[in-house]
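What follows is one structure encoded as structure tokens, with my remarks underneath.
Only one protein chain is missing; all other protein chains are in place.
Here is chain A:
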């Protein structure tokens, strides 16, 4: 008698079998790839987009590397009929597509992400009120460029002690971002460390613009006006994110240091000559 159906399993065995099967199907953080007959890994035309991951990981490769879910021991379909584990991998088949993809394409992709993040943070858009969505795809490249650029601009405008100005500007901005983030966390707020660093970095963009204008025209009144405007713009950009992160009674405590930091950077811009 070889039919499985006529032999009832012990009731507890069935639940065990179900449990094991569910473990197999629901492997954590695994890509749910369609089952294929066992084929050698490193197929040349791969492309699978992971079902479980959320928007674009900060890497240039849209198809992801499959996860270690599979047994690669020779799985003979006859001996293991119930196993649907034969998920073949794509190996690096996709990599040649993105490797032979010129580096320029990858750079373009990252650049477009920076631009979109910048637009989200600094310019008005409907998503600003929701900190969770505001900067979902945070990246630290934008902030890095803006901080270095601001440091360079200040250093260029300074007529003496240029390297000190640069070092001070960079250190103040970088340490300031970290400390402001810690401040919110210590106030009992809910933000994600890197997301907040990213946001504070992007909010420096208006000050960058202001610094460039001040570098070009050396009129004190103009500088004060320009710095005032860009300072207000930066604070406006940072406000919704920071205030939403803490509870309403502590909003001022969270916002005030941010404002203070931008004011001090503004003074630095005005005072440099």
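Keep in mind that, in the parts below, a residue touches a chain if its C-beta (ideal position, glycine included) is under 8 Å from a C-beta of that chain, and two chains touch if they have at least 3 such contacts; residues count from 1.
FYI, contacts and distances are computed from a predicted model.
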Query: One chain of this complex is not shown here; going by its UniProt record, which of these names is it: "Golgi apparatus membrane protein TVP23", "Phospholipid-transporting ATPase", "Sestrin-3" or "BHLH domain-containing protein"?
result: "Golgi apparatus membrane protein TVP23"
Task: Quick one: say which of A:117, A:155, A:183 or A:235 touches the chain that got left out.
output: A:155
- prompt: Which residue, A:111, A:171, A:225 or A:260, contacts the hidden chain when the whole complex is considered?
  reply: A:171
- request: List the residues of chain A that touch the chain left out of this view.
  value: 1-4, 7, 9, 13, 16-17, 20-21, 23-24, 27, 29, 41-42, 53-55, 57-61, 64-73, 79-83, 85, 89, 91-92, 95, 99, 106, 131-132, 136, 138, 141, 144, 148, 151-152, 155, 162-164, 166-167, 170-171, 190, 192-195
